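Sharing a structure with you now.
One protein chain is absent from this view; the other protein chains keep their places.
The block that comes next holds chain A.
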Amino acid sequence: MEADITLRVDGEDRKVTVDTRTTLLDALRDRLGVTAPKKGCDHGQCGSCTVLVDGRRVVSCLSLAVARDGAEVTTAAGLADADGPHPVQRAFVANDALQCGFCTPGQVCSAVGVLAEVKAGWPSAVTEGDAAPELTDAEVRERMSGNLCRCGAYPGIVAAIREVGA
């Protein structure tokens, strides 16, 4: 069954008719040609499809496009502004936080989400007590555990995120 939806993708309103079975990930990649989010596992287990929906990081493979009608979607391709790449993207480059790059668009979106969550004072499983969380290695690893990297670029990823969060 089909549905007409509008997604605001990386700052642009995109109208599209989707089968109700289409995930947000497939709508972005196959219907709208927005290929920044990657399909790794398609089951919520790897994080490579991570995007920001209304400012919050989610996996786009377990979300139906029709359920996101009207939402604001930001992919890694939309993080840059007039001044160039997003600070998180620059830090990834500076810290060698990638090898093949397949997981990177998801890592970067997730990292932008993490920084906002830390700023809002959200705790993680490794946060001690009620104090405002600090971006230690342990905090970054825990908060980014939904993003796998088969190239094992984790040390660079942790360093990049700590650098931006400092």
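Note that in this section contacts are C-beta pairs under 8 Å (C-beta built on N, C-alpha and C of every residue); 3 or more make two chains touch, one makes a residue touch a chain; residues count from 1.
Definition applied: contacts and distances are computed from a predicted model.
Peer 1: From the names "Electron transfer flavoprotein subunit beta", "Xanthine dehydrogenase family protein subunit M", "ABC transporter permease" or "Periplasmic aromatic aldehyde oxidoreductase, FAD binding subunit YagS", which one matches the UniProt record for the unseen chain?
Peer 2: Matching "Electron transfer flavoprotein subunit beta", "Xanthine dehydrogenase family protein subunit M", "ABC transporter permease" or "Periplasmic aromatic aldehyde oxidoreductase, FAD binding subunit YagS" to the record, the invisible chain is "Periplasmic aromatic aldehyde oxidoreductase, FAD binding subunit YagS".
Peer 1: Just name the one of A:Asp42, A:Glu72 or A:Glu163 that touches the chain not displayed here.
Peer 2: Candidates A:Asp42, A:Glu72 or A:Glu163; residue touching the omitted chain: A:Asp42.
Peer 1: With respect to the chain omitted from the figure, which of A:Arg8, A:Arg90, A:Arg141 or A:Arg162 is a touching residue?
Peer 2: Once the missing chain is taken into account, the touching residue is A:Arg141.
Peer 1: Please identify, in ascending order, the residues of chain A that touch the omitted chain?
Peer 2: 1, 3, 19-21, 23, 42-44, 47, 50, 56-59, 62-64, 66-67, 110, 113-114, 117, 120-125, 130, 141-147
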